[in-house]
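Shown below is the structure under consideration.
Missing here: one protein chain of the complex. Every other protein chain is in place.
Should a chain be cited, it is by its letter among A and B, assigned in written order, with residues numbered from 1 in that chain.
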Amino acid sequence: MADRTFPIEGTLDLTPAHVHEHTWLEVLHEWVTTVDHKKLGIMYVLYGFFFLLVGGAEALAIRVQLAEPNNHFLSPEVYNRFFTMHGTTMVFLVGMTIIFGFANYLVPLMIGARDMAFPRLNAFSFWMTAFGGLMLYYSFLGGSGLYGVGNAPDVGWFAYAPLTARAFSPGNATDYWALALIVTGVGTVGTAINVIATALSMRCKGMTLMRMPLFVWLSVVTSGLTLVTITPLTAAQIMLVIDRYLGGHFFDTQAGGSAVIWMHFFWIFGHPEVYVLVLPAFAIANEIIPVFSRKAIFGYPAMVAASVGIAFVSLGVWAHHMFTIGMTSVSNAFFVLSTMLVGIPTGIKIFNWVATMWGGKIRFATPMLFLTAFVFQFLLAGLTGIMLAVAPWDWQLHNSYFVIAHFHYVLVGAILFAIFGGLYYWFPKATGRMLNETLGKWNFWLFFIGFHVTFDTMHFVGMLGMPRSIYTYEADRGWGHLNLIVSIGAFIQGISVLIFTTNLLWSAFRGKVAGNDPWDAWTLEWAAASPPPVYNFPTEPSVSSRRPLWDLKHPEDPDWKYE
Amino acid sequence: MSEEKKSGSHVETIHLPAPTAWPIVMAFGLMLVFAGLVTNIGISVLGAILALFGAVGWFRQVLPHEAHEDVPVVVERVVIETARRQVERIVVDEHHREHFPLETYPILSGIKGGIAGGIAMIPPALLYGYLSHHSIWWPVNLLGGAGLANWHHPSTADIAHFYWGGLAVACAIQAVVSLLVGLLYGAMLPLLPRHPIILGGIIAPVLWTGMIHATLNLINPVLDSNIAWGWFLVSQVTFGLVAGWVVSRQEKIQTAQSMPFILRMGIEGSGLTQEQDDEDHKA
Partner (left out) sequence: MSTATLIPHATHAPEQEWNLPSRGRVAMYCLIIGESAIFVIFVVAYIYYIGRSLTGPTPREVLDVPIFNTICLLSSSLTIWIAERSLERNKIRLFGAWWALTLVLGAIFLVGTGIEWHTLIYEKGLTISTNLFGTTFYSLVGLHASHVIFGLIGLSTVLIFTLLGKVREEHSERIQVLALYWHFVDAVWVVVFTVVYILGR
């Protein structure tokens, strides 16, 4: 029988390492100068989580404002800033950072590497993203705009021209938006390059491309997509800065420029960006669902192909955000069809997840609860997406709360649920302690209920005709009660996130000690200690199947015989 | 990058990139360059200087040699094992999906049937021509004429006359269509293999005759007005019956369905040969 230990041959020094009490300044110095992918990954996630709380607070303020007709909880100016900052924060400072945090932490561990391909570039990228976010939020204090000093960006997260022209957005609040996002964009591209180089060039022995965990595969696809989506946004923002600072005319309709071309450029970024965010959610699902179903992932090659397919198709669908601008019917038809095409690879994925669960011994621990909800909520989000892909339907509901409900179903119902699941799943690896399961159950059920109260109801508000981005509404519109329900649901989600925060803090110090492999999982990261030492693995691992730990745990029945 | 110092067989320290502050300095500098645009140009200048320092410092970290620190390995015995020693198989009853047949006719049999049917439908067609229009060339020209470009408004006498061109085109069309229909038949057989004669001989010909009857007067009204649909149906059913009969005389082959469901769907790679393994172990 094979040796099932992870052995270091030679003398075993089991005396604990010399423990040195660090002052807080030393600890700070260590974290600021670190180039370790695990520390950077944790910082990414914490940073993203902090902004999740900030963006969430903005959302709650917006929901209070909209809870009843003719409300004046916020001033109209602050309302505009809040919905702009809410969108910008959640996409660029929360979504992007948390997913890259996961990729940073997990990709090297999963492929059996010591660190990322470019550790210093990794640190640089993180700090660019971090400083970009701080710069964006500094505008609340230092920005100036139409309403004087202390003016955050208020042009919507898509910053449509010509509202962003100097004439309509005086001051520099809009510049804060463009410049800060250029800064975070540099960081994002840096990390994307790093992830691809790591996954391609740092794999341990035997880790062929078709043996890489699906998480790594999807991180590579996400990063590749990032390379070609963030950069068009950066380009468009450079044009915007040229317009605003140097008197250029890119989006200046007075001088023959086009406002529509901004929409094209923005959505060439904006649509694939959704996939940049959701592919990591798929990645998390691909790791968690098999482990908690106690089965290998169904259709691994199909999953890889579907992910690559989604990435390519997503580059050709952007104008479905623009059905109402009056394109030719040929363009309309093209973008209707290409958008519907996305349904095929995503359908394959949902099918594969369900088939993975089929017949499995499912354990509904908190990570699995979140991921089960993820599968069904993502399916619903996809279905409303197909509804909106039909141009005439979109003409009816464009810019209504139906659209808001649809994309929040993706961003919250799919992505945030997967992120929560991922945090519960990998927290033990990063800290050595389990997150509390009781609080986790409360976290899940409250979030689940709150989510559905809010966003299911929001579809109806939208179909009743409530447009997005409006400050308030008259009582006779008949949206009042529904909006109140939406707002109540938002607060239930808020409470749930607070429970999670408590859980995070409490468990980091008092949680149950996890051990190396608390979930009885199969990928390489669970072969390292919890938390892993700086060097991850004392000796370079070597694998011969997609589930190296399965092979070790079941030497009589290893995977490599069948792959 | 990860050259390890080894003493004997035991790794004592591991080379890792040393921590460095230059990336954060450079990032902060670059951010200030941009922030200067919205605040004060002095900040941009400060930022540029910082970024330059950061870049140079970073560069010196990497060149000529990457700065490393040697991290001592804390040896720990990591045991990888599971409490779930028992590997269970998903058991699916062999007849669980009976409606997917275990055996079917090969696709080649469909092609053979198509050829036989194509030949068999010729006599009824000729009989029809002789009985209704006292010329066996009538149906030949109806079929072949469709392939002749200069046949616009042929008279009845024209259609009844013999033409080499019409015969050649008719034979070609008959051969190709018979083969294609046979191929389609063969491809469909695994889905509905149990009663090839009923399917191929009666249901399918009736269905497609109905379909052609319903649509042909839109597609080609002239051709439509020249077809005797009763006879047409007879020849189609002849084709189908003969093709079905030929198919039913072929050897059946096993479908992938006879393999376990888990293997067919790729759900579980491992354990397929469990029984053999068990026997091996016993042996």
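The rule is short, and it goes like this: a residue touches a chain if its C-beta (ideal position, glycine included) is under 8 Å from a C-beta of that chain, and two chains touch if they have at least 3 such contacts.
None of these values were measured; they are calculated from a predicted model.
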item: Candidate in contact with the missing chain, chosen from A:T97, A:S169, A:T184 or A:T234; value: A:T234
item: Absent-chain contact - pick from A:A178, A:V336, A:L423 or A:A527; value: A:A527
item: Sole residue of A:F118, A:W519 or A:Y535 that reaches the chain not shown, by the stated touch rule; value: A:F118
item: Among A:M202, A:V342, A:I404 or A:A521, residue touching the chain not depicted; value: A:M202
item: Footprint left on chain A by the chain that the document does not show; value: 2-3, 6-9, 112, 117-118, 189, 192-194, 196-198, 200-203, 205-206, 223-224, 227-232, 234-236, 238-239, 242-243, 246-250, 255-258, 261, 265, 268, 524, 527, 539-545, 548, 551-552, 560-561
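Note that in this section only the chains that are shown with their structure count from here on.
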item: Computed distance of Cα centres, chain B from chain A, in Å; value: 33
item: Chain B to chain A touching residues, read off their complex; value: 1-2, 8-11, 14, 16-24, 26-28, 30-31, 34-35, 37-39, 58, 61-62, 71-85, 87-88, 90, 265-272, 274, 277, 281
item: For the chain A and chain B complex, residues of the former touching the latter; value: 4-14, 17, 30, 32-36, 114-115, 119-121, 123-124, 127-128, 130-132, 134-135, 138-139, 142-143, 172, 175-176, 179-180, 182-183, 186-187, 241, 245, 294-296, 298-299, 355-356, 358-359, 361, 516-517, 520, 527-529, 533-535, 538-540, 549-550, 552-554, 556-559, 561-563
